[in-house]
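Apart from one protein chain that is not included, each protein chain of the complex appears where it belongs.
In this document, chain identifiers A, B and C correspond to the written order of the chains, with residue numbering beginning at 1 in each.
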Amino acid sequence: MQTPVPDYLHEVLDTLREDTSGETAQYIPELANADPAPFALSVTTATGSTYCAGDTDTPFSIQSISKPFAYAAAIIDRGLDRVLESIGVEPSGEAFNELSLEDGTNRPKNPMINAGAIAAHSLLVGQDATGEARVQRVLDMFSSLAGRELQIDEDVYRSELITADHNFSMAHMLRNYGILADDAHEVVSGYTKQCSILVTVNDLSMMAATLANGGVQPVTHEKIIDENTARQVMSVMAVAGMYDGAGDWLTRVGIPAKSGVSGGLVGVLPDQVGIAAFSPRLDSHGNSQRSRRAFERLSTDMDMHLFAPSHGRLDVVGVNLEGNREIFYLQGNVRFTAAAELLDLLSESDFDGAVHLDISRVHSFTNVARRMVLEALRRLRNEGRRIFLHDPLQSLANPDLGDGTFPETP
Amino acid sequence: MQTPVPDYLHEVLDTLREDTSGETAQYIPELANADPAPFALSVTTATGSTYCAGDTDTPFSIQSISKPFAYAAAIIDRGLDRVLESIGVEPSGEAFNELSLEDGTNRPKNPMINAGAIAAHSLLVGQDATGEARVQRVLDMFSSLAGRELQIDEDVYRSELITADHNFSMAHMLRNYGILADDAHEVVSGYTKQCSILVTVNDLSMMAATLANGGVQPVTHEKIIDENTARQVMSVMAVAGMYDGAGDWLTRVGIPAKSGVSGGLVGVLPDQVGIAAFSPRLDSHGNSQRSRRAFERLSTDMDMHLFAPSHGRLDVVGVNLEGNREIFYLQGNVRFTAAAELLDLLSESDFDGAVHLDISRVHSFTNVARRMVLEALRRLRNEGRRIFLHDPLQSLANPDLGDGTFPETP
Amino acid sequence: MQTPVPDYLHEVLDTLREDTSGETAQYIPELANADPAPFALSVTTATGSTYCAGDTDTPFSIQSISKPFAYAAAIIDRGLDRVLESIGVEPSGEAFNELSLEDGTNRPKNPMINAGAIAAHSLLVGQDATGEARVQRVLDMFSSLAGRELQIDEDVYRSELITADHNFSMAHMLRNYGILADDAHEVVSGYTKQCSILVTVNDLSMMAATLANGGVQPVTHEKIIDENTARQVMSVMAVAGMYDGAGDWLTRVGIPAKSGVSGGLVGVLPDQVGIAAFSPRLDSHGNSQRSRRAFERLSTDMDMHLFAPSHGRLDVVGVNLEGNREIFYLQGNVRFTAAAELLDLLSESDFDGAVHLDISRVHSFTNVARRMVLEALRRLRNEGRRIFLHDPLQSLANPDLGDGTFPETP
Partner (left out) sequence: MQTPVPDYLHEVLDTLREDTSGETAQYIPELANADPAPFALSVTTATGSTYCAGDTDTPFSIQSISKPFAYAAAIIDRGLDRVLESIGVEPSGEAFNELSLEDGTNRPKNPMINAGAIAAHSLLVGQDATGEARVQRVLDMFSSLAGRELQIDEDVYRSELITADHNFSMAHMLRNYGILADDAHEVVSGYTKQCSILVTVNDLSMMAATLANGGVQPVTHEKIIDENTARQVMSVMAVAGMYDGAGDWLTRVGIPAKSGVSGGLVGVLPDQVGIAAFSPRLDSHGNSQRSRRAFERLSTDMDMHLFAPSHGRLDVVGVNLEGNREIFYLQGNVRFTAAAELLDLLSESDFDGAVHLDISRVHSFTNVARRMVLEALRRLRNEGRRIFLHDPLQSLANPDLGDGTFPETP
């Protein structure tokens, strides 16, 4: 059997291929002359499976899609507090070529606009890093995220640097406000190299899937980004990823996303998927016309929306009386809700024998859920009941009840 | 055993109770003189369990927290397209008393600012609705959401109407731009009544839990809001709920929320919980100081964040060879990812006997997941294999394989 | 002989009459239906001569042209400091229907925009004035300025009040910020009556000539506005009179001006002329199309520009030796420059006889010039010289030399 997912993706491409409206980015010669025909779509699950269709082997420069990932690198290298000193997290509500500095702080409003991305690039590695080191940092990190060795397109780099007046203007303004400490020319040069890294849609969907997976590359299982940083990056993409109309995009499509002027578009749904599309012609907002429409189709047809209802309960709890044993079950990914329900059941129990808790079908506990369950077991034990825990997968690893004792194994 | 959840909520209140900074809203006499002492916190799960602490019986006027729910009512009554004609969905980035009309369209930027909320109120019921009908509509709907009969505080209403110049100004400006068709005085009067509906934190957390549950009141099981409208409302709360710093709130706290000038604060995490807090003293942004900090604690301590990692897989798929039967398992809430994985396993199978699919532990399928699974079964059957489906809970109700035939029951 | 000035004005009208672009103000029914044909032009000198051409008898509602004169009345009634508390003097740079309130103070940016004009109207007469008293105040003052009894067009008033949502919005916003103390409806009603006062171009050019003449009506010689207030009003017209492009108008045309939506346009050049034009069709900025072009012609053809060169010296000084008398002459309007030159001549004199100062041809001294001349005479007298002053017109009335003595009469 052929799995029908690629068939669906092909169908999306076929439907949209006839849309040849818009044109390639005109202000960068190397992009203006790009072949406008390629069209590709790729979806990578948080578990590492990639489904794709179209011109998936066509490389293109990553451009602004580099921004969320370089922002993640800056947070890892310098800490979130230091990065927030220099770059805000608010929507800019403006087109991509505005300064968009915050009143008062003069911080760029967010890392998804050029000013913020230039500031983020300058923060890479460390205070005294060389320009080369910063470029190497993003190249290495993006390669890890994509799962293969990426390269810089030197022609694109040189072509963009010639018309980089807007970015030079930004960099000098950031220096003027003390936000940029390094040489303006070197930072813009490095940032332009960052934007010139060549990727394919499969690279991008894998990079995004790593965010969706809490920072763990789903194929290599390398922990590239810590969870809090992944959370930060996805949050910022949600409010500031698309240049215009953050609210329109979030309500209507609901996929935190970032587009690039070469025609790429990347999106992420936490715990679910990374998505990428590529088509060089741009709409009037500077987003890839067909890529944008492909995302709209995925959202509409496949319920890929941050606030889409899941039509069900995400975690499950139950209780059974088997002989004189009262057995409580938990399964799935246990978050606050399931833990709270279990605690309700436990507290309502008027049985006074042993408590059996079976978590053999649990895939994960959130921190709070783990703490809640352990606290309940501790209380029950203090009331004099024996506690049995069936946890063959070690989901509650080291279930210390707070006094150095542990539940019994059934 | 006492379930420890309320203990935790009590602890949050106790920690924050000493924070008496800020003051009650000074510009509305009835609120200025309110007792600043009460403090309450309530969490209602999408499954209908409420955990709460503090002054949960103290009623207060709902104020701006009415906005997301009245917006939902307007969408239900008039359709999303009609509502979008009059009200945008973009963050306003401004304090609560700015006009914040969009350039060009003159639409209020979103329904969470006063101008947008007044426009939303005017759209209630229908084109020729009376002022009374609009007020009755929100009172009835809010009562259904809370699960009890709510009432208007006439003293607050009268007190606010006296100082309603800002809202009168808005209403006249909206009339000036053709966005408001009705009498400015009547609409502001009705909107002020909407803001004067008395609620408790438990009412609010139940109302929010209804949104989290896709519009179904989790206790009465009444379908009050359709899923798409719930999605729209939560999305708008995410980008425009907190007056200042949408990005700061979404990155740091991550709970789509809405605050009210009387000291209430409500938040929602889809599929998980509705949350409400109440404390009358306001910070410099007009949000309840202690309520805001309580939300920050919940986010930090309990991983209640829209982009918090779930530390696990949300849905599970597996395969077993039992004798000469190849059995495929699915469990949990099956979305695209699990369905896609199942399809991968099915397509990789080189077994040529019967296919057994066991979905007895599945709680739900999304639409796309259901279509994917049925399509895969159809393809396998076309390849000549027998198909058995174990679905005691009818999760795949009416599993037509596309030609009027159905899988066999094992 | 026929004086050729009206011929010139007729020629201007004839040249521009064929320009029928634009249309009457559409949002006020009574103005929308006005006859668009009338066209009139009037120039009144600071000495009270009026030259005019076209439909000079056609009355029209004064509309926004009332603003500078009502602002003058408010300053007279309440003092400049009180008025500045409520209304700024900065250009708004925005179209006529924006709020344009200053950040921080929430004052309307200037009295030439609606918000500022409404605030100015509310300040008329005194703190506890009735609405009737305020309307009567402007009607009386405008009548004095025009030199005839003016009346309110009640049809225009009623028509405008129906579509006055924008002004109601303003008034409520000003109340919200504490800038308006009175009932919003009553102030807007009164302001609308102020705008509905009927005038002709000759009325308007006379009103403006009164400003040009330092507040003295040039025909009745009534001192209606004090000099400092006239200066304030003309200054504000220079920076904020034309809705858009204050700088474009001031550089290119150079006539501080104010337009009205009924098609009027009034301008003033200090010490020289008041100018008025009338033609109901409006350009895209809301200014009368033909009136604006007529002003441009006057500026170009007749050097009527605030910064036009005078090609000469404005005041004259000289010295003659007649026998053993050294006679110093001054003539014209003596300001700092001429006074300073006289003092130079006096200080350079090595003659030691009597000083004769002949100011029989002087028309006026500014305050500083008067003080300078008297101080010089005092010093010369202290050096032992006899001082003779020939001042038959009493231009230096009461020329006390600082010690109770006076110059001798020659």
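Note that in this section a residue touches a chain if its C-beta (ideal position, glycine included) is under 8 Å from a C-beta of that chain, and two chains touch if they have at least 3 such contacts.
Only a predicted model underlies this, so the values are computations on that prediction, with no experimental measurement involved.
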Query: Relative to the complete complex, which of the depicted chains are touched by the chain excluded from display?
result: A, C
Field: Residue among C:108, C:190, C:254 or C:399 that touches the chain left out of view
entry: C:254
Field: Chain not shown: contacting residue from C:234, C:276, C:294 or C:327
entry: C:234
Message: Using the document's definition of touch, tell me which of C:89, C:117 or C:195 contacts the absent chain.
response: C:89
- request: For the chain that's not shown, point to the residue among A:23, A:132 or A:165 touching it.
  value: A:165
Statement: Residue positions on chain C contacting the omitted chain are 1-5, 45-47, 49, 51, 88-91, 93, 110, 214, 227, 230-232, 234-236, 238-240, 245-248, 250-251, 254, 270-273, 301-314, 316, 331-333, 335-337, 340-341, 343-344, 346-347, 349, 361, 363-368, 372, 375-376, 379-380, 383
Statement: chain A residues touching the chain left out here are 97, 99, 165-166, 168-173, 175-176, 184
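The rule is simple: only the chains that are shown with their structure count from here on.
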- prompt: What topology does the chain touch graph have (line, ring, star, complete, other)?
  reply: line
- line: By Cα-centroid distance to the whole-protein Cα centroid, the innermost chain is B
Message: Taking the mean of the CA coordinates per chain, how far is chain B from chain C in Å?
response: 60
Query: If you average the CA atoms of chain A and of chain C, how far apart do the two points sit, in angstrom?
result: 64
Task: At least two other chains touched by the same residue of chain C: list those residues.
output: none
